[in-house]
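Got a structure for you, questions after.
Complex shown without one protein chain; remaining protein chains in place.
Let's turn to chain A:
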Amino acid sequence: MNNFLVLRLLDRLEGGFRRIGVDYRVMRSILQMKLTMDGRRTPTVLSGSQRKDEKKEGSPFRVQWMYVLMGVLMIMFILPQDHFMLQMSLIFSITMFMITTTLISDFSSVMLDLRDKNILFSKPVNRITLNMAKSIHILVYLLTLTLSLTGPTLIVSLFRHGILFFLLYAGEIILMDCFILVITALLYLLIMKFFDGEKLKDIINYVQILLTIGITVGYQLVSRLFNLVELSGAFKPAWWQYFISPVWFAAPFEMLFAGGSGQSYVLLTVLALLVPLLLIAAYVKLMPLFEQSVLKLAEQGTGGKENGRLADFLSRRICRSREEGMFFRFSWSMMKKERDFKLKVYPSLGFSIVFPFIFILNPVFTGNAAMLKDSRGYLFIYFSAMMLQTILLMLRYSASYKGAWIYRVIPLPGTGPIYRGMLKAALFRLLLPLFLVEAVLFIWLFGIHIIPQLAAALLSLLIYAVLCFRILPRALPFSEKFEAVKQKDFTASSFILLFILAGLAGVHYIFTLFPAGVYVYLLILVLANALMWKRTFV
């Protein structure tokens, strides 16, 4: 175990801890153990991109470069000297979003570690020591996170705006941390009050998904936001801004450094100061309740009986053999339940919905809305299939990959039915609903005349799905370990597939140039589909 810098710093305060009844030596070893374990987790921010190195000794600060990078990006918001209200609102919004979601997604497993109870409480460790260790652990985590995110802007602000600005900024960051910490804890309390442990894990899962989408979309939007900073001028107070906490924190800057005056700024400043302090007070009062609720995490939810009627119905209609239906239903329920799968796939579903519209709506915003109806913009629906690759790549992974021994012990004639069932389940569970949502919106935008075109697109995407399956390396569904994700192996195939998708859209485009060409194309596609599906799964 490492001798962490934090611990060496804490050593200086040993006397103080002892005075309030903390067994310092024990607290130190608990913290050391916790920090070591933190270093061995894979955080959500990196989960998509990095392979975890089992051998390497991590430190809890290993991943912080990611946050530091975001912190550096935020420097551009702190540079201008005239719109503090807007600049600081933006900075606080981004910081608060990042910290809150990270806290919920990554640290929850730490804050709510159930093993603590059995392992630590059964030892001769008093409550003060335990609570202090827990609090310091959270504090260390929160502070490193905050410093990585705000450090760069903090330093720049010192040189650009002076010492007073710097001090105010630093003070507000501390208040903001208090605010976030208490809000997160209260949120947990609320969730745990009404739901059981499994539901909480699901909610944490969705927050993780949100974080991943947030980061990726955030990168896309950074440039636009920068334009926003340059374009929009003065801040106009509005009633709803009193409910947005980043705005509270921005108000003092406007008041002190940009000469903003008026009741609204004073009120916002008071909120920035008062709300965090009140929340902390409430938190201290509710602390015992929190401890109790944590126990609920371990409880078994009663859970309604899962009858899987939809999967059953579909498997009967669309699967040709019993084995195929079996694996259709298996993949279906695994996709529904496997949290890691959702974490990795749902963000790309989000993009798949959003991307086509970004492309279509760009001209609308620039004022060419009238042209839309006659254009071939509906071909952008092909973008919705971009997530197919991710899905097919991810279908092989599972947190409980060891269960894959079942494939080897059951008597199966071949792997064909497994793959066909799996692919159909993925298409029906993920691609089809998404495509239908997009199709409805597209019809609303373009008019009824595009229905044949959309049908052709769907058929062509089915072919694309088979191509994806053929080109990507094969593996039995849910049979490999998540942490072994080796993205590099798939980069080449991913690029090829991207070109194929563009190619399919191109072919479709050519057919739209002829009158009634789409009907010919439909016919060809039906035949091609029949052939492809038959040939691929033997």
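To be clear about the criterion, contacts are C-beta pairs under 8 Å (C-beta built on N, C-alpha and C of every residue); 3 or more make two chains touch, one makes a residue touch a chain; residues count from 1.
Everything below uses one rule, namely that contacts and distances are computed from a predicted model.
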item	value
Undepicted complex member, UniProt protein name, chosen from "ABC transporter ATP-binding protein", "Thiosulfate oxidation carrier complex protein SoxZ", "Putative molibdopterin-dependent oxidoreductase YjgC" or "Peptide/nickel transport system permease protein"	"ABC transporter ATP-binding protein"
Options A:R25, A:K337 or A:R535, residue touching the unrepresented chain	A:R25
Sole residue of A:W65, A:F121 or A:W405 that reaches the chain not shown, by the stated touch rule	A:F121
Residue of A:L73, A:M326 or A:A399 in touch with the missing chain, whole complex considered	A:M326
Residues in chain A touching the chain absent from view	1, 25-26, 29-30, 32-33, 36-37, 40-41, 115, 117-126, 322, 326
